[in-house]
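Heads up: the structure comes next, in structure tokens.
Note that this complex is displayed minus one protein chain, with the remaining chains in position.
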Amino acid sequence: MDKKTLLSTPVEPIDIKAFDAGPILEAMGKTAFQARNLHRAAEIYLKMLQDDCAVILTLAGSLVSAGQGLIVHDLIRKGLVDAIVATGANIVDQDFFEALGHRHYQGDPKADDETLRRLWIDRIYDTYIDEAELRHTDYTIAEIADSLPPRPYSSREFIWHMGRYLAERGLGEKSIVRAAYEEGVPIFVPAFSDSSAGFGLVYHQVKNPKAHVTIDSVADFRELTEIKLKAGTTGLVMLGGGVPKNFAQDIVVAAEVLGHEVEMHKYAIQITVADERDGGLSGSTLSEAQSWGKVDAALSQMVFAEATLAFPLLASYVYHRAPARAKRRYADLFSVEVPA
Amino acid sequence: MDKKTLLSTPVEPIDIKAFDAGPILEAMGKTAFQARNLHRAAEIYLKMLQDDCAVILTLAGSLVSAGQGLIVHDLIRKGLVDAIVATGANIVDQDFFEALGHRHYQGDPKADDETLRRLWIDRIYDTYIDEAELRHTDYTIAEIADSLPPRPYSSREFIWHMGRYLAERGLGEKSIVRAAYEEGVPIFVPAFSDSSAGFGLVYHQVKNPKAHVTIDSVADFRELTEIKLKAGTTGLVMLGGGVPKNFAQDIVVAAEVLGHEVEMHKYAIQITVADERDGGLSGSTLSEAQSWGKVDAALSQMVFAEATLAFPLLASYVYHRAPARAKRRYADLFSVEVPA
Amino acid sequence: MDKKTLLSTPVEPIDIKAFDAGPILEAMGKTAFQARNLHRAAEIYLKMLQDDCAVILTLAGSLVSAGQGLIVHDLIRKGLVDAIVATGANIVDQDFFEALGHRHYQGDPKADDETLRRLWIDRIYDTYIDEAELRHTDYTIAEIADSLPPRPYSSREFIWHMGRYLAERGLGEKSIVRAAYEEGVPIFVPAFSDSSAGFGLVYHQVKNPKAHVTIDSVADFRELTEIKLKAGTTGLVMLGGGVPKNFAQDIVVAAEVLGHEVEMHKYAIQITVADERDGGLSGSTLSEAQSWGKVDAALSQMVFAEATLAFPLLASYVYHRAPARAKRRYADLFSVEVPA
Partner (left out) sequence: MDKKTLLSTPVEPIDIKAFDAGPILEAMGKTAFQARNLHRAAEIYLKMLQDDCAVILTLAGSLVSAGQGLIVHDLIRKGLVDAIVATGANIVDQDFFEALGHRHYQGDPKADDETLRRLWIDRIYDTYIDEAELRHTDYTIAEIADSLPPRPYSSREFIWHMGRYLAERGLGEKSIVRAAYEEGVPIFVPAFSDSSAGFGLVYHQVKNPKAHVTIDSVADFRELTEIKLKAGTTGLVMLGGGVPKNFAQDIVVAAEVLGHEVEMHKYAIQITVADERDGGLSGSTLSEAQSWGKVDAALSQMVFAEATLAFPLLASYVYHRAPARAKRRYADLFSVEVPA
């Protein structure tokens, strides 16, 4: 098969505004196992929104390529998320990539990877990506870095400039990066170079060996901790585990290390396919997180499910039942500097 | 139970020099399923060592706390590993922590986490940690940062200073950080602030608001790519997935983005409990990585197993059969500066 | 807590007639991973119903206790299922149990099992059962056996008498056993004694040592193979794996062993949390089943998901889109004998 045929059916982002999963999820809440857990998680998310509580959303795993990005966009626009911690793949390789006009495509999990390699098609399980379009994303990141004064940046600050880049060009209206930029939602990517951003920034640094943009992940940690101090009560909505989960949980301890008394995350839900038995963080229970003083287990819920099945149901339920809620615009806590 | 009783039985690092898993693993290689896969993975690791090939080890999941750190130490000392990419938890919270004289303890996966919280005991599944000792680790990181000239550092460079700190004080002879420092093995932690290092460095930055150490994860990516360019042929030995797996795989593409022609990783093995079905990177097959042009699938092997069971067998097998091999000392590629 | 409090919130069977998961599942079908797989599985089920094809449903795992039984009932009543192969737990301990008027209760997966033991409460993850009510079920099975002429029975025949028992007493109108009895859908439980039926039948045999009912599982195999020969084209809808999956797949080979030329199962879908990596049957792929000559892989789909989340969506989708279809009443193939 040729490249054009292989890249002919795009993944379509799922639109939780188009349906209300409420009746289904309520019925599931009276059954058992993960269906009941999913309903309870949705209820806890609703409680966060009813409480005076900052909602931190963490994203790991291939979510945007799998059509889950529009959900995050919609949550941001409606003011149901106050800060985001994510992997670089979701924010740069997938969301910013789509904002630039590229698409993900429906593919075959049993494809011949040698053939794909030859055609410059990258595969994520059953999804295809045009590597040439990914390279374009890399170089766009380099272009943004070239435009900025050479100094250390938090990923949050750099991603704000990515949002500005999109807004100024009228690109990516439905993207996470653009929506977050416009709605004042800070996005943190603690392992920022582990993504298409890394390729672009390495390119930028090698081209500008003397003076260049650097990404200080310590600044990310410091800034997210400031948000915790500002917010007081906080809740976590976690898709997958990994660095974003750990990072967001850790700010409670970071605040303590800095000498502040803060409460644990009062609410926490996680959708994950990992489990606790190997000691990996992604599957570690929220009860375990309580021993670390990070999460109050009373209002927490693990849902052991794959995100494409569980997240649309949960998000649709919450979207259609959320109370009106002022946007917190935590991004405005940090001064920004737009180069001339 | 009181804290002293709960923290009475330390985890003992497993010593692969004390037994030869060879006969068992060879017999397993003639059976089926993951036992046969594990044997094949060990054979591929041996092939890397027989070839003119740089071995990059990636570490994710709680390995050092689970007694797997001495294995990594032994592989470094014998020259069977040329570069390491790891999570901050393994390198800072667990290995450097133990190097400072602290221990991990055998605990109960069903412990009451509220009680543990009150006693300042952190739990990882069935393992306990004294939170007070973790805080000591945080502040030691801050102390090291305070001693360095304020400027951006790669995690590789900062960890080198951690190794120097240990060596100068005669601490942690059996630790990964100390051994890597002495044997010239660079360690990269792309999400460095997502760990005890993050706590220490946030503390350092807040105390020194004007001029302070920053951690530039782009520099890590640039440096590891330089090693790829220097090494030519490379092989990956991966424990778990996450950022370390992705980061190490990506340097092939990074080299291309910089305009170099490089070969894919020729060898690749991974021990993981994740699977490919949710599109997560940790479980994505090495065949899938081939579509991205990162890994040559011909000499690759996934082993779906929990690391504490599989890694000691694999490492013991390789340790007792490895050919003599000169240390590559890639750490020496990068200039260092010891403050007066 | 006392028993009454623990057993106060029943599991409510989910009613797929009350909502149409169509819009959600169609949207999921354009995303990725297991959501897209689930949509494809639903489409394949629809294809079975549009084709001249017998649909065999297999049930493993705790489905009825988890509120999934009414779905099966509804599929039977609407003529969307032609034969069932199940575990004894689903048919006897859970469905027949509920038909006798007992309930399952919402419980806590972290309950203290020692306490539950003392209170005669059995736990399935997050679901509670009153052991006294289970014993009542056991003895009802014994009562039915006592009423039958002593000779070997297939489980299919015995379960038909269970359905008759319910119908004659006006019990369990919404149960699988009753609906199957009335709609002519044969139910096979190849490991019949591995359930509450086993307790009842052992009791019956011990009380009647000379002449008693026996359960001949070979007869089940023979009868299901007859249905295959009668049906020609067949499709499998499998929830979980285990004996029911294997048994239903095997009838293709059984027909061959008897000297008949039959086609493989033309359609096959499975919802399971197991995977293929350990060689277990429950997670073995339908492609693997093709090597055995049991399933044609072209129109097959595995969905790696937990049934409580996936089955209601799939079944609701199919229920609301299924073409009108005559009931096949395969139960009538076998003569029955109602004792005076």
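As written, the chain order gives the labels A, B and C, with residue 1 at the start of each chain.
Methods note: contacts are C-beta pairs under 8 Å (C-beta built on N, C-alpha and C of every residue); 3 or more make two chains touch, one makes a residue touch a chain.
Everything numeric here is computed off the predicted structure, so don't read it as measured data.
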item: Residue of C:Lys78, C:Arg277 or C:Lys327 in touch with the missing chain, whole complex considered; value: C:Arg277
item: Residue among B:Leu6, B:Ala35, B:Ile121 or B:Val318 touching the omitted chain; value: B:Ala35
item: For chain B, the residues touching the chain missing from this view; value: 11-15, 18-19, 21, 23-24, 27-28, 30-38, 62, 65-68, 104, 106, 124-127, 304-310, 312-313, 316
item: Touching residues on chain A - with respect to the absent chain; value: 32-34, 275, 277-279, 304
item: Chain C residues touching the omitted chain (full complex); value: 60-62, 65-66, 89, 109, 111, 113-114, 116-117, 121-127, 131, 135, 138, 152, 190-194, 198-203, 205-206, 213-222, 225, 240, 242-243, 246-247, 250, 253-254, 257-258, 273-282, 284, 287-288, 290-293, 297, 306-308
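Quick note on the criterion: only the chains that are shown with their structure count from here on.
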item: Closest chain to global C-alpha mean, per-chain Cα centroids; value: A
item: Centre distance in Å when chain A and chain C are each reduced to the mean of their C-alpha atoms; value: 40
item: Between chain B and chain A, distance of the C-alpha-averaged centres to the nearest whole Å; value: 25
item: Of all residues in chain A, the ones touching two or more other chains; value: 62, 65-66, 124-127, 306-308
